[in-house]
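To start, the structure itself, in structure tokens.
Missing here is one protein chain; the remaining ones are kept as they sit in the complex.
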Amino acid sequence: MTELLFDALLAIALVWTALRALLVPELFRSVMLFIAFGLLLALAWARLDAPDLALAEAAIGAGLTGALLLDAVGHLHRIEDARRKQENPEGRERRGEPS
Amino acid sequence: MTLLDWISAALLTVGAVFFLAGTVGLLRFPDVYTRLHALTKIDNLGLGFTVLGLLVRVESAAEALKLVMIWGLALAAGATLAYLIASGALERKLATDRLPGAEP
Amino acid sequence: MIPGSIKRAGRVLALGLSLGLALLLGWAMFDLPPAEIRLPEQVAARLAETGVSHPVTAVLLDFRSYDTLLEVGVLLLAVIGVLATRAEVRDGVEPAPEPVLLALARVTVPLMVVVAGYLLWAGAHRPGGAFQAGAVLAASGVLLRLAGRLPAWATPGFTMRLGLAVGLLIFLIVAAGVMVGGVTLLDYPSDLAGGLILLIEAGLAVSIGLTLAGLFLSAPAPGANREDAS
Amino acid sequence: MSGALLYALTGGVLFAMGLAGMILQKHLLRRILAFNILGSGSFLALIGLGQRGGPPDPVPQAMVLTGIVVAVCATALALALARRLLSLTGTMSLPGDEDVTD
Partner (left out) sequence: MQTFDAMLALFLLANLLVALARVMRGPSAADRMLAALLFGTVGVAVLLLLAQVQALPALNDVALVFALLAAITGVAFVRRAWRDPRSGNSGDPDDAA
């Protein structure tokens, strides 16, 4: 019973994080949610009696995908910042823009 | 249930309570610096009690070593990240107005 | 230009079709009869021939080793693609790493190598194996790069290239070797199978580790990035 | 309903969500995320269906293990291509969609 509840909660969490990762307006938040999704997926593999997959997902999700995506987001941020500086050399602030 | 089972259950429960405290802290504390405490101290304490609770049950020395190593690594990661994030946040002047010694 | 109303209709259509697909998949899964072929039993029945006692490793490197061989080729192609598409940039200078970060790298990187070795060894009889070991090795490369201890990979030198290819090379040599011995491609003789699988796995772990690390290492550091000025 | 079937159904939902995301999103990085979600959904469905009321099935596990590693390589290659596109054209969307960077 408890285990089925665990599975149901995990399944809901997987769908919710994936949905939010696809829908939130800010890129950074969506990457964060995707990293959370990867860690939850490792738990799902553990529940499905597939420790091989949990190992691979933990190593790749925590060690590689996160670093790759965060690096890409940082790259985009830096380009955006450089472009804004060019357009707007006095450094006037533009508040409330989605990033 | 044997005595060891009871001890294990008690330690695991204490660990879970610390985890709960950490989560509450992460949600309720006002800024990054305080939230860092919730994450890197209380949660690592929770993990420590969980590991202790499971150590009571282990059958082989290798498993025990693995469990202790897990806690040690979590502590090292927590300490490093706490420092990196706190100093990064200070550098970026995130919510420094509430820090002690700040101008009101 | 496509008018806005058609675009909106297209989006609604795509959403509707995806929803329909989800429902269809769910319905199909509910109604799916149990499989007639019991794969786990078949694998278990012939596990003794493979020289390893962990079924997943047996499937990966014996029963379906052809797939794994091609997969290593795909990984190599991916890293070549990444290296080929990177712009002509000097590597930026990583901002000086904090001492704490260096200390963390000093503690965890050797442990990662040890854990990778453990996973490689464990693969023969319990969950673990070349893929997991390679991923952990790659993570150590990522950490060293983030701590400013590894340069970016503009053009990997000869040793690196050899490292990237060594898994595929060993795999191909073994495959060709057993063919010369008179059996079909990748059908190892039973008495040698365990040793051959371990040899292939060691090569694979090195190659996969370097490939996955290379995927991250080929991105230039944020410091002096000429790409950024576009 | 067994736990494994629950995960398989979740996989189906994730697959459809990822597909919709890949069609509807303009930003390439988001499309890459959607592609990963789609892939994870199909992996979950494969493993979940293989595990219904029986011992764990090693064959889909081995297939998905290769799939996970190939997926991360594909993600990295896609990111490298998107970066190249950004440095050449200054946009993170494909021709025909409106330009986006951030």
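Letters are used for the chains, namely A, B, C and D, taken in the order the chains are written, and counting of residues starts over at 1 for each.
In the analysis below, a contact is a pair of C-beta atoms (placed from the backbone, for glycine too) under 8 Å apart; a residue touches a chain by one contact, two chains touch by 3 or more.
Values in this document were obtained by computation on a predicted structure and should not be read as measured data.
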item	value
Missing chain: touched chains present in the view	A, B, C
Absent chain, residues of chain A that touch it	2-3, 5-6, 9-10, 13, 16-17, 20, 24, 26, 28-29, 32-33, 35-36, 39-40, 42-43, 46-47, 49, 51, 54-55, 58-59, 62-63, 66-67, 70-71, 73-74, 77-78, 80-81, 84-85, 88, 91, 93-99
Contact footprint on chain B, counting only the chain that is left out	1, 5, 9, 12-13, 15-16, 19-20, 22-23, 26-27, 31-32, 35-36, 39, 43-44, 46-47, 50-51, 54, 57, 63, 66-67, 69-71, 73-74, 76-78, 80-81, 84-85, 88-89, 91-95
Residues of chain C (touch criterion as defined above) contacting the omitted chain	94-95, 97, 101, 104, 108, 111-112, 115, 119, 122, 126-128, 132, 136, 139, 142-143, 146-147, 222
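Quick note on the criterion: only the chains that are shown with their structure count from here on.
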item	value
Centre-of-Cα separation between chain D and chain A, whole angstrom	13
Chain A and chain C, separation of their C-alpha mean positions in angstrom	20
For chain C, residues contacting two or more additional chains	56, 131, 135, 212, 215-216, 219, 230
Sites on chain D at which at least two other chains make contact	9, 13, 17, 20, 56, 61-62, 65, 68-69, 72, 76, 83, 86
Chain pairs in mutual contact under the definition given at the outset	A-C, A-D, B-C, C-D
Complex interface listing, chain A residues touching chain C	51-52, 55-56, 59-60, 62-64, 67-68, 71, 74-75, 78-79, 82
Touch list for chain B against partner chain C, complex	69, 73, 76-77, 79-80, 83-84, 87
Chain C residues within the chain D interface of the complex	11, 14-15, 18-19, 21-22, 25-26, 29-30, 32, 34, 38-40, 43, 55-56, 58-60, 63-64, 67-68, 71, 74-75, 78-79, 81-82, 85-87, 131, 134-135, 208, 211-212, 215-216, 218-219, 227, 230
